[in-house]
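Starting off with a structure, shown below.
Complex shown without one protein chain; remaining protein chains in place.
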Amino acid sequence: MKLGLCAQALYHLPFPEALATARRLGFEAIELPVDARNPFINLDEALGGGWRSIRQTIRDAGLQISALSNHQEGQLLLGPHGSDTDGIHPGGAEEKIRYATRRLEQTAALAERLEVAVVCGFTGCEDYSRWFPWPQEDAYDRMGSVFRERMLPVLDAFSRHGVRFAHECHPKQFAYNLETAQLALELVDQHPAFGFNYDPANLLLAGMNPVVFVAELGDRILHVHAKDGELVEHQVDRSGLLAHGSWDRRDRGFRFRLPGWGDLNWRQQISELRLAGYDGVLAIEHEDPVIGRVEGLQKALEYLSPLVLREPREQRWW
Amino acid sequence: MKLGLCAQALYHLPFPEALATARRLGFEAIELPVDARNPFINLDEALGGGWRSIRQTIRDAGLQISALSNHQEGQLLLGPHGSDTDGIHPGGAEEKIRYATRRLEQTAALAERLEVAVVCGFTGCEDYSRWFPWPQEDAYDRMGSVFRERMLPVLDAFSRHGVRFAHECHPKQFAYNLETAQLALELVDQHPAFGFNYDPANLLLAGMNPVVFVAELGDRILHVHAKDGELVEHQVDRSGLLAHGSWDRRDRGFRFRLPGWGDLNWRQQISELRLAGYDGVLAIEHEDPVIGRVEGLQKALEYLSPLVLREPREQRWW
Amino acid sequence: MKLGLCAQALYHLPFPEALATARRLGFEAIELPVDARNPFINLDEALGGGWRSIRQTIRDAGLQISALSNHQEGQLLLGPHGSDTDGIHPGGAEEKIRYATRRLEQTAALAERLEVAVVCGFTGCEDYSRWFPWPQEDAYDRMGSVFRERMLPVLDAFSRHGVRFAHECHPKQFAYNLETAQLALELVDQHPAFGFNYDPANLLLAGMNPVVFVAELGDRILHVHAKDGELVEHQVDRSGLLAHGSWDRRDRGFRFRLPGWGDLNWRQQISELRLAGYDGVLAIEHEDPVIGRVEGLQKALEYLSPLVLREPREQRWW
Amino acid sequence: MKLGLCAQALYHLPFPEALATARRLGFEAIELPVDARNPFINLDEALGGGWRSIRQTIRDAGLQISALSNHQEGQLLLGPHGSDTDGIHPGGAEEKIRYATRRLEQTAALAERLEVAVVCGFTGCEDYSRWFPWPQEDAYDRMGSVFRERMLPVLDAFSRHGVRFAHECHPKQFAYNLETAQLALELVDQHPAFGFNYDPANLLLAGMNPVVFVAELGDRILHVHAKDGELVEHQVDRSGLLAHGSWDRRDRGFRFRLPGWGDLNWRQQISELRLAGYDGVLAIEHEDPVIGRVEGLQKALEYLSPLVLREPREQRWW
Amino acid sequence: MKLGLCAQALYHLPFPEALATARRLGFEAIELPVDARNPFINLDEALGGGWRSIRQTIRDAGLQISALSNHQEGQLLLGPHGSDTDGIHPGGAEEKIRYATRRLEQTAALAERLEVAVVCGFTGCEDYSRWFPWPQEDAYDRMGSVFRERMLPVLDAFSRHGVRFAHECHPKQFAYNLETAQLALELVDQHPAFGFNYDPANLLLAGMNPVVFVAELGDRILHVHAKDGELVEHQVDRSGLLAHGSWDRRDRGFRFRLPGWGDLNWRQQISELRLAGYDGVLAIEHEDPVIGRVEGLQKALEYLSPLVLREPREQRWW
Partner (left out) sequence: MKLGLCAQALYHLPFPEALATARRLGFEAIELPVDARNPFINLDEALGGGWRSIRQTIRDAGLQISALSNHQEGQLLLGPHGSDTDGIHPGGAEEKIRYATRRLEQTAALAERLEVAVVCGFTGCEDYSRWFPWPQEDAYDRMGSVFRERMLPVLDAFSRHGVRFAHECHPKQFAYNLETAQLALELVDQHPAFGFNYDPANLLLAGMNPVVFVAELGDRILHVHAKDGELVEHQVDRSGLLAHGSWDRRDRGFRFRLPGWGDLNWRQQISELRLAGYDGVLAIEHEDPVIGRVEGLQKALEYLSPLVLREPREQRWW
């Protein structure tokens, strides 16, 4: 295993400086978003040849790309397709679906050029609130056929590029917890290009024990987000797990945190990933509303460094 | 306090028999739904004069009506207005809103006739999944003005009938937990006709401690649902709190239960309600997928009977 | 074991009516306070011959006296002797000590007349806040010699009357938890007339596990108060265990409760008392600020009745 | 479901009186041991024709037999075969195995005569301490072939009698927890005559969550022991879960208890059994060292009666 | 935030050596006691001109003074005024009050000279055991007027010196938990010179959750003690939270510990302080009876260093 980061926390810097900062802090890898709102990479230009200089810039910085990502545009594949997602791409449902499909395929194409094996992303969900089985008890399951129909072409395109799609379970995604991840896998006929970007903080928010995801779906984990979550002990009684509104209000019942600052036991996380055979990058995703950008990355890196298992397991010797 | 029940568990019986069964089991009060899908009361007919015989039938059964309720049609006030709610009333958004507004007012009118002080109900929510603040951080709060705009006329109508509306916090409602209940109250300018039907199981599902709702909003609690919830200890690790799909699958992470069969401490619930001055009905709502209708009502009644506090607090004597 | 009650909750009734109420509710025994502020018994008159009619009144009511008690006046033995205790008996320290000594002895004398084996009570403490070892680390222990000096004569007097003194560990007493109870026992040379009135709620408030008191000092438990305590889960974070002020404020971190309404596991309590060989009365002490007098006694009795073990243990048969 | 009892707690009474006592207490069924040390039934005589009068005696008492049982002699099937089991039947290993095989078959034969569908029992284990994988890591698994070899003939005999063998997972049995129960089932090729007598207290002692046994092996549960276990909270820190020595010493870390007096949540147990489709008898097994025989049976019965689910589940009605 | 220490743990060294040791270990700031029993600073001499050399000595050592403190003499303001406090200053109550008032004002004067903005301290309490509302339910609240009367002149004096008084909630202080801190603030009319020295270990001992103090009174936190507390898990059942006697006995139920060695979650503490806008010094107070002076300071510093947040929060970037 190695330690990487998600690029968003360094969006305020020019690309080369962002990379240099990551390297200076001690990271070995980076996850690069390619959606239209990211400041570093223009997907169209990159595919038009710009990929060569991107690759060189990364190499010069002494980093590797652990994954490309495209959460924002992937969301448009299944929606919601109303005004909430107009900021990602305006238009009607069909236009948004078409756009998402094209952008995901472009992302795969760029990954192939950059020799990156994995693209992390979202797929969206027409109406995520249907997890609550009322007024229609089967409303959630009925969305399955649409998931299958829209995902299969995307996954086939990924296969053609030799790249795999790592879906990130998360609220507002069709697959938001272990059970729906297993359902999704089944709906795409266990497609070889389909797997998961394991983000344990998102699973905490679904009220489950993230490590069970590793125990059951470990062989489909293609990438890992080192992100933590905090059930804010002294606020959750009144604010709840499903707290609404701004991430940085003080009285929130739940917030995302940097690894080590939340409820997850990272030795347990890393042990279970090791037992599942995962040997890739743990990409620190910094969405912690309490700690600044660079200080946060640094603290999380210092916290995780002594925990990362770099050597393989061995035969029992005792 | 007294023990009542919600009528739904007895929908399989003719109305008089349902009432007789409730009485025979030992209940003292009943909450009567008046939505178009209930088998007991036709709202239009009742308002056209049928209310007299309803009142008599209830009296003959030796019961009181703790509240009328109209969750289903109330949901249409704010939506969602897509196909998921067509089963309640078909039509476009405007038609559904108009229908909901009218039906809620009719419910208040009937309550007045039947000398029932409270109507329990839902108000709906355009997009409940906006509690998660992405892609728009303020998406939830922005729905507030619509809530205000649609609720105020309804509440004014309720006031004219001398009846109060007891909103039930619940997933898929704009007000689904303590914080949003407080927000809702503020949005309607602390309207005197607005209050809450306290259903602690729904609040468990929001990941909060229900009793805090009583501690903070106790003076706005107009009615109480005696419903319990179970975080299924040996399933929740993999299924999560936000379990999707059918209520009766065995491996669900959460299910509603009868009082005593879930995670709530009912002595604590009743103590806090007593401290808040609540002295109304605890209406057992039976949505427990493990236990049958009549056996369930009976078991819940036997469980709660020795816990209900019927006398007022006294001055300290020690 | 049998179920009894402490008389205070019925002080609002005339003595015979109080006894009749206790009997009607189902109690078999009563603990009778004899301090000067109790409305039922005048200690001087009783010793002057009134004891015969007291005994007869109790017998007529079909009750037994599980213990006499004198907490209030016992407190004056060690203090505090300032204005806080003037309501019990005015005067300087010496006068208060003399009064306490005399009244405790009188209580023993009355117990002898009434054929009651046990007197429950307090002994006071000069400065209970000395449990915190600052500014003098040994301040608490140094009070030991005074405890010994004042208690030994009292205990000798008890022995002469064939009665035992059951000290109730409680805040503001020299012996307020297991460790200080053991210290007290040692200070009086394991005096045969010294033992304890086990009140588990008081021990909860000392932050210990009451049942350990039974496990270690079970053979000195002479009487039991069936009183519960509630660490008010949703208030204790901000109010703390050591909450000050009025018992009935809603936001208190801790309050005494009736058995079954607090944190104690009464099956565990009763099991451990049975293992310790205790076979006396469990006297329900009602200081629950949530529930009224008679309703509270009734609820506690109904709760404990099915738990009380009336038969002795048997040889292993399996 | 119905409530029954295991006969051992009434061994001190003559058979008819024991049955009458059970009936008077309110039990509907009884589990009858038939090993040579039981005082009620002589297996050889019963098979020689005595079964008719046994059946009549049971019927006269108004009871049904929920199961025969033969734990003691079943233990000899796999051992241990040293002096520890000489009290059950003396002799060398072969003699003990032969005896166990014969007695189990006789038990099945008697069950057939008495129209009892289930025989509960043990099967023994050559060396149960091999669960700890040292000095040989595979020592436990290697015992599997012996289990298969000795069990298959017994199970075939059971099938011939139309009776099923309900193995009770328990320390000193080859199958002592869920994993070994699943292993056992596999070793006997899912034999139709093999199932389990679910005793949740034994599974507590294996350190697992008993209800998971029901969730995974519910369709093989043929009979249920209503027995509870208590991790003695204030002793377990020093005595441990694996406490040795006499059941009735006060400082034991773990002891068996009657239902309601231990750590199990019986509403959860009964709910999960209902979800698994179990509709048989819950036989109270009284091995509680704190409470006497008859008082214990009575208390457990009173505790469980309001919890037993007697009606089937119904279709969702809400 | 920065890391400092309280000087007491280095009292065994000459002043300059103590400072040099602090600096060598890596501390950036120091809290200096000025009571008459401290070995470093003579308050009268310092005010007579000695302050210049003190200031220079501190500067030379490369440290800053985070606060002056005067807990011991502050205690005399409200008492207790008996023999327990004679070691601090002998005399009757009036003499002690006069002395405390004068010494606190002198401490403020010295702080002004040394350009230190905060003085930490105690204020005492006439009878702290009055938190238990017996024999007088309002005994605690009645002490409020005395608190107000004695504190207001002190606070006014502080204001004249441009210094603020940081009261440390602690047993034996009138303000010992969140509720009494809020009461105290109210009693002094929200005096601008009044605030708190947040010592979370003291609040643990009050049985509350310290972090709630930060959430509610964060804007009045003027200084922080980095001190931890340990509810000694394997002793507390029998010794209790309110353990009496010597700090270093092994079987104590509670003891103060160094940060990281107790029950507090320091990432949570620091996060909440950051959210409250606190950006001052965390002064390690070493009262850990398990670990030696210098080794203890070192271990605590090493533990906290990677947790301290030195940068401000930033706008949401994700």
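For clarity, chains are labelled A, B, C, D and E in written order, and residue numbers in each chain start from 1.
As a working rule, a residue touches a chain if its C-beta (ideal position, glycine included) is under 8 Å from a C-beta of that chain, and two chains touch if they have at least 3 such contacts.
Note that the structure is a prediction, hence the values are computed from the model and not measured.
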Option from D:G4, D:P33, D:G195 or D:G253 whose C-beta touches the chain left out: D:G253
Full-complex contact with the absent chain, from D:F15, D:F40, D:Y99 or D:Y128: D:Y128
Positions on chain A contacted by the hidden chain, ascending: 209, 211-212, 215, 267-268, 271, 274-276, 306-307, 309-314, 316-318
Touch residues of chain D, complete complex, unshown partner: 72, 75, 80, 82, 84-85, 87-88, 125, 127-141, 171-172, 176-180, 203, 206-209, 212, 216, 231, 236-247, 253-254
Touching residues (missing chain, whole complex) on chain E: 8-9, 11-12, 233-235, 247-248, 250-251, 260-261, 286-287, 289-295, 299, 302-303
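Just so it is clear, only the chains that are shown with their structure count from here on.
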Copies chain B and chain E - rotation angle from C-alpha fit, nearest 5 degrees: 180
Between the pairs A-B and B-C, the one where more C-beta pairs touch: A-B
Matching chain pair for B-D (criterion: over half of the contact pairs shared, by residue number), options C-E, A-B or C-D: C-D
Centre distance in Å when chain B and chain C are each reduced to the mean of their C-alpha atoms: 45
CA centroid of chain C to CA centroid of chain E, Å: 38
Multi-partner residues of chain B (at least 2 other chains): 137, 209, 212, 246-247, 316
